[in-house]
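One protein chain is absent from this view; the other protein chains keep their places.
Take a look at chain A:
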Amino acid sequence: DSVILQLLSSDDPNSGITSQHLESFAKDGLRTLCVASRVILSDEYNSWIEIYRQAATAINNRAELVAEAAEKIEKNLHLLGATGIEDKLQDQVPESISMLHKAGIKIWVLTGDKKETAVNIGYSCKLLSDQLLNLTLDEDSLEDTRRQLQDHCSSFGESLRKDNLASLVIEGKTLKFALAPPCRQDFLDLAISCKSVICCRVSPKQKAEVVELVKRSTDAITLAIGDGANDVGMIQTAHVGVGIMGREGVQAACASDYSIGQFRFLTKLLFVHGVWSYRRLCKVLLYSFYKNICLYVMELWFAVHNGFSGQILFERWTIATYNVLFTAAPPMALGLLDRCCSAETMMRFPALYKMSQNKSDFNIKIFWTWCLNAVYHSIILYFMSYAMLRHGNMAYTAGLESDAWTLLTHISIWGSIASWFLFLIIYSNFWPTIPLAPEMRGMAKYVFSSMYFWFGLILIPFTALMADVIYNCLQRTLYKTLMQEVQEKELANQDPYDLVMARQTSTVSRVAERLALLKSVFVRTRTPKMSGIVAGPYHGFAFSQEEDGVVPQNQLIRNYDTNIVKPPGL
């Protein structure tokens, strides 16, 4: 509407009243459009069409020439009317958004709607609320934008770029200046200091630019979700693009990495599948490195004893099939089926999501720990077998060699906490008694009949695993992580609710909430430059309790001591 209103003829009688109506539509959360028209006489049209054709076939600056030509004819329009469309929020969008907030995910809304529409939607989604310090950026020029940005930034002071209970609303025209190089850093700092950011009147290109800015300047992972063709740019720019297949067509879904049916499914995608997928991937990666390092370092120890002549310890074919047959099952099981907590728990406690956000499962330290562990296991496996067979009885040596890698699978399955099935246990005991190579002939018979072999089989994996098991136990007893506590409660069929709630609202955030409220009482924020609009306070009714407020209702009631005698007169 802002565009159309500027193109109207100056004496249009309806433009004033229509603007007012549009504002009230927007306040109600409707999406507004204006419709205007003009009758063009044929002379005017003919002279214009020439200019337009030239512009359309120009070699240089075609887009600008076409825009110029369009401007020439689009003026003095006659306003026909305005439309307001109720674009209902999907089911459970507010709940989903609050869950995402609880998981520590910052949410930005990039929309093409008017500011009032967007702010209204923001309040209904709980992106904005009265607990948050609401900041606005709505200046018209580069200088003013810069000044406003610097004012806001300095008002944060120390807590810039940290988690604050603030929100930011920025207009499309101001965004243009804010993304320009002089203001960009300040804008970014301000934006990431806020819990949620709403950008209104954004063009598709600006959506992509904003995502690009965040991606480049912070080390956060960005996810963009949208449902229309105008979201395709940002979906493709972000690290993860999610498209909602819906009424606006499938273009967003086609351009995205993941497509879902409704917005609320995003939470399940992230909290359940995202976390599971992350943990599984990490485990598969680490396990793959571990098993190969373990096996081939054993060859290294053998080289010490065969004069470094290059003779291999494990028979040729079995080494080749090692990766394919014998140790394929654990990564598959880990990768497909591993679950740390059940789906219901993950959905109930978004706080668990934080565990996958901070590189807790795969980082340099963990990687090298696994590698060292693999070397340690290979030492145990090899040298214990060596010590047992010092007299060099070939049968037993070969037997233990061929047996070592199934020990490996055993070890690694036991060494990781995963969900697995009986058939895997049987599978990992699968014996390579296929006599592919001459030297293996008869191996099975002699190996199985050797008591050394069986006793060694029991002892050696246990020894190798002992250190891991002890470490795990210690860690669980002394440094238990939230995820592990939740797991245990789940298994005991108890409700992990108290656990998670206790951890979630730390004292720091509670104090911060109170400070923000105090500040909004004493500090006068600049009111937006909108004439004729009364920004209604969205407080709700006086006697109702705020949800998720600082003091929950049940606690309030409990604190009230009914034994105290009421003062007379009440």
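In this text, a contact is a pair of C-beta atoms (placed from the backbone, for glycine too) under 8 Å apart; a residue touches a chain by one contact, two chains touch by 3 or more; residues count from 1.
Criterion: contacts and distances are computed from a predicted model.
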UniProt protein name of the chain not shown, from "Cell cycle control protein", "Phosphatidylinositol glycan anchor biosynthesis class H", "Auxin-responsive protein" or "Superoxide dismutase": "Cell cycle control protein"
Absent-chain contact - pick from A:S42, A:S309, A:N358 or A:T562: A:S309
Touch residues of chain A, complete complex, unshown partner: 243, 250, 253-254, 256-259, 276, 305-307, 309-313, 337, 339, 343, 384, 386-398, 401, 414, 417-421, 438, 441-442, 445-446, 450-452, 455-456, 459, 462-463, 466, 469-470, 472-474, 476-478, 484, 487-488, 491
